[in-house]
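Have a look at this one.
A selection of the complex's chains, in situ.
Naming follows writing order (A and B), and every chain is counted from residue 1.
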Amino acid sequence: MTPAGSDPRRRSGTTSTRARRPKLDLDPVTVRRARTLARKVGRPIVRLAEQHTTVSVERATLRMAGLVGADPEGTPWANRLLDSVRGDVGLEHGVALPVWDALVRGAAGDLGELAQKAAVGSVRFRLPEGRDATRAAAAAKKSVGAGLRRIDARRRERERLIKRHGDPSQTPWIYLIVATGDIYEDMPQAQQAAREGADVIAVIRSTGQSLLDFVPEGATREGYAGTYATQENFRLMRAALDESSKELGRYVRLTNYASGLCMPEIATLAGLERLDMMLNDSMYGILFRDINPVRTFVDQRFSRQVHARAGIIINTGEDNYLTTADAVEAAHTVTVSQLLNEYFAKEAGLADWQLGLGHAFEIDPDVPESFRLELAHALLARQLFPKAPLKWMPPTRHMTGDVFRGYLLDGFFNLAGMMTGQGILLVGMMTEAVVTPWLSDRDLALQNVRYVRSAAGGLAEDFQPAPDGLIARRAQQVLAESIDLLTRIVEHDDGLLDAIADGTFGLMRRPADKGRGLDGVVPLAPGYANPARELLEART
Amino acid sequence: MSTPAADTIATTGQADLVGPPGEPATPARILRPYGDTTGDGMVQMSFTLPMAHGKLAEGAALQLAQKMGMDPAMVVHAKAMGPGYCFFVVYGRVHHLVDTSAITVVERDYPLLSPKEANLAVRKGLRRRMTVVGACIGSDAHTVGIDAILNIKGFAGEKGLEYYREIRVVNLGAQVSVPQLVASAQEVTADAVLVSQVVTQRDAHVLNTREMSAAFREAYPADRRPVLVVGGPRFDESMADQLGVDRVFARGTTPAEVASFLVHALVTRRKAAA
């Protein structure tokens, strides 16, 4: 898969490529200014990330090296091993040196055995020095490198399969969620969705998984409003969709969430199981899950490096702002977050085609001209990030139990997506305000997409916002407000961290020294070693 | 869009395959509606009650849902329509079981013939052309359905009965009165009479059809009465007896199905009887 080949917009027959001129006249100087500000805001955060590690980054390293499985209570061996190491020597030097030192010393035949022995106290860790350290580091690098090569192999496998089965023949790619809580119900539902036209399947996670500081194990059947993200569930669903790809002659992509306290590990598992996209946002965990900001930024950077390496498209979470804040008033916070997500993503090595930057159709439908305001916002994103696929999210907040009205709103959402050349379209469900999607909701929703795409997809050609019209003025206004906000963030004493602390995003206040998972954050000591980070960094 | 293809229907004589997820499928006899999990029994409903919007109305909606066998039922939408009516959307679980072994389906109990086969059967069996009279009776003026069956142009890619060399079609068109229809049938010595009824408000289709079949029974000796066929999108195919006709066709009918039935009724069956 080459970046170009996987840019959904490239294959568009009916979207912006056929338009007569750019639909918005954005001032290039202003646009450059916005990016410069985003870089200013983001750079200190990258430095912060470079200076810390987290329990999950270290566990991800162990997983990359092949550590799998869980103890009889279900605690993963990665957690058990990490806890032992941390108890013995702390984490500030990383797990790699103590762990591979033990292996080199012959304390166990492999990581699994080592974890088991450590769990019963029959192994103790030390921080190797000198030659021991060098040897441990080399062994670690070898193990982790093998893992990275497995990820590389999965990436090549994806490219092969895309070549064999083909990409969707149109944009936007159709993205659908399944969320039964039971992987065995999810699989046939996903396959059926693919049959009806889904290009991407996302398995929604069970509520609460993002706050678990471990990744559950095995195939699971008991999630609430979603199915646990586990390596085995990833494998099962990817296999099911490989079947579908073959059946349909079209490579069907799989998405999950690299989000929450285990973001780095889940990213790693995604790479190992050939997931194709991952929800992965630089601030979602902070704002919506009250996860400690530093923890998030450190985990973020690692997980994005993994995604870059694995050829995974990330989906950022700007849509979430609009579920708590007003979509008109807060439109510029979406743009600011997109600019930051872009900065962090590129810094981590992701290419343009991997940036599924999020935004959403969440303006109150009772607002006059709401549809045209949506078009303005969607066009702004489209033109600010011309090479990114963009992930277009459906109405949720203003959906009600009136499923007929909901079906109509979703149709206009689909239309806005087509008219503004969005790359990935998350299909809305008429039952949004009622239940997690039923099989039939999905079927009806895809029928909605098919109708709008076939009947009105080409409307982009005839859509030429008046240069001084409502749409153009609205887009300019949002861009101006974004620059104001970025300027205000830069002016904070401690930049972005302060801004997050004082409620700038989504009206949530999240101080840097509070939040979940803070005790899993460790400042690096001199001599910290982590082969995964080194190898990933080398590549970027 | 939802028209069942005739052939798949005929071959599906049993409940389909639903087993434990991920396992090889086995035929199920007892089913429940499916929302997102096997056995969850979930359905959607909407209706209006003639009362003002308010908690009492929502309670009334719940009561109705419960009487229909929903439990739990959720009133997810309630909207006043003026002072005296309220519209509801209700979701919930029904506890009824569907027993597929207790379903009576009017399966096609005759072979589906190509135009060629049908022509051959008529030529051999009747030794003359078969005459068919078609009409929309009563005040019904929806001719598209009967035309789909009769006109050469046909329906769903199949040619209509006019295309069959051995069938003579007399299409009387719309709003034909029953006496007119009987007279025409007698005039051309029709072998079969095909009637379409699309308007169903106040059961117009049922009443008109009964009037028609009674008139034919009146006008003909029992053994000379033409085969009576009625069709339209809202008919229940199992109602032939109640309507006094020989066969009922519902939405999605194709010309070949009708031609095959006529051959079956007029050639095969009569020959067998003789």
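As a convention for this text, contacts are C-beta pairs under 8 Å (C-beta built on N, C-alpha and C of every residue); 3 or more make two chains touch, one makes a residue touch a chain.
Quick caveat: nothing in here was measured; it's all calculated off a predicted structure.
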item	value
Chain copy counts across the complete structure file, not just the copies drawn	A x2, B x2
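Methods note: only the chains that are shown with their structure count from here on.
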item	value
Interchain centroid distance [CA atoms averaged], chain A/chain B, Å	51
In the complex, chain A residues that touch chain B	179-182, 184-185, 187-189, 400-404, 431, 433-440
Chain A partner contacts - residues on chain B that touch it in the complex	20-22, 34-38, 42, 44, 46, 74-77, 79, 89, 91
